[in-house]
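For this depiction, one protein chain was excluded, whereas all remaining protein chains were kept in their positions.
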Amino acid sequence: MNEEHLLKLHFPANPDRLCLVRALVKRAAGIAGCNSDLAEKLVIAVNEACMNVIQHAYKGDYSGEIVLEILNNDNRLLFRVEDYAAPIDLECVKPRDLDDIRPGGLGTYFIQEIMDECTMGHLEDGVGNYLEMIKIIK
Amino acid sequence: MNEEHLLKLHFPANPDRLCLVRALVKRAAGIAGCNSDLAEKLVIAVNEACMNVIQHAYKGDYSGEIVLEILNNDNRLLFRVEDYAAPIDLECVKPRDLDDIRPGGLGTYFIQEIMDECTMGHLEDGVGNYLEMIKIIK
Amino acid sequence: MKINTREEGGYAIIELIGEVDLSCSPAARKQILACLKANRSLLVDLKAVTYIDSSGVASLVEGYQTAKKLNLKFGLIGVSDSAMSVLRLARLDKVFPIHANVKERLREDG
Partner (left out) sequence: MKINTREEGGYAIIELIGEVDLSCSPAARKQILACLKANRSLLVDLKAVTYIDSSGVASLVEGYQTAKKLNLKFGLIGVSDSAMSVLRLARLDKVFPIHANVKERLREDG
């Protein structure tokens, strides 16, 4: 097992900062050996995960902190997004039916389509949530 | 005073990771309202600061950790680079005379040329060093 | 993101330029809905979109549905590769009327 810590980014839950996340994920994916098509897809998934934290966990409170960690475990690329908002209702997190054309409900679908494994949960100390997304790099 | 925490990045002292730093600084400078010329210069300075930590503080030990923090204080953009290597000899940190054409000795010169203020020091607990670089954004 | 607006072939054209993400999709949404509410048929030009996230796509879906309700024409033109790959992921590439440019759209309008 060859675990490699690619990076850890702390940033405020401000939509302005999403461009930082995208730039970083794109480069990190490149370092991990992803081609640019895959890197673009990973950017989409992680961007949506952070958007969801901003919109649904922090509900627009820009002072909340988000932590994005990227690890490379023998070609399993792990993206962990952590927040310190109130614990969310994990049952509510699901995509809309795509046949029902309406605004919204796409983010979680994008994430599921792009990633190979997703795990969401509450942090241990009663405050905060995490989403771990794994992509197997061939 | 309108202090804005733009981001904090932790990454290993591996030259492979410098591309992450550059992508991030470029975007952060954009968020802070720098034009692309200035953003490019800030990228150069911060990249050199991180290179110096990799080469001179960690002396090539890629497992060392570097922390880059970017804050925006009323148009004073602050870049703080922190390492946890042995305390360095602060007297040694100086650029070469540019008339003496030889490889090396350019990084600190670039940083001084680009930034408006630089402060270097040791961390309090006896391990580690910091470099704070400030750029006034007009 | 920047927004340029123009008129062409009886359509209002809203051109979105750059990254359409959560930091600016509300502005795009506002412009799209304002245009439709002014009773104008609308094409959204995505040729210069370098990134669009689900909130940007949601604004387009809302435009599409509002246009339908108001009996106005709506569509996308010049969709960039990066925008198209997101529309495909959302399976909306077969839902929106998409044309290369205004001329192509007008040809189809007949």
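A, B and C label the chains in the order they appear, each numbered from 1.
In this text, a contact is a pair of C-beta atoms (placed from the backbone, for glycine too) under 8 Å apart; a residue touches a chain by one contact, two chains touch by 3 or more.
No experiment lies behind these values; they were computed from the predicted model shown.
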Left-out chain, listing which of the shown chains it touches: B
Residue in contact with the excluded chain [from B:A86, B:L106 or B:I137]: B:L106
Residue of B:E48, B:E69, B:D83 or B:E132 touching the missing chain in the full complex: B:E48
Subunit B, residues in touch with the chain not shown (by the definition above): 15-16, 18-19, 22, 40, 43-44, 47-48, 51, 54-55, 98, 101-104, 106-107, 109-110, 113-114
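By our rule, only the chains that are shown with their structure count from here on.
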Subunit B residues counted as touching two or more neighbouring chains: none
Junction residues of subunit C, two or more chains touched: none
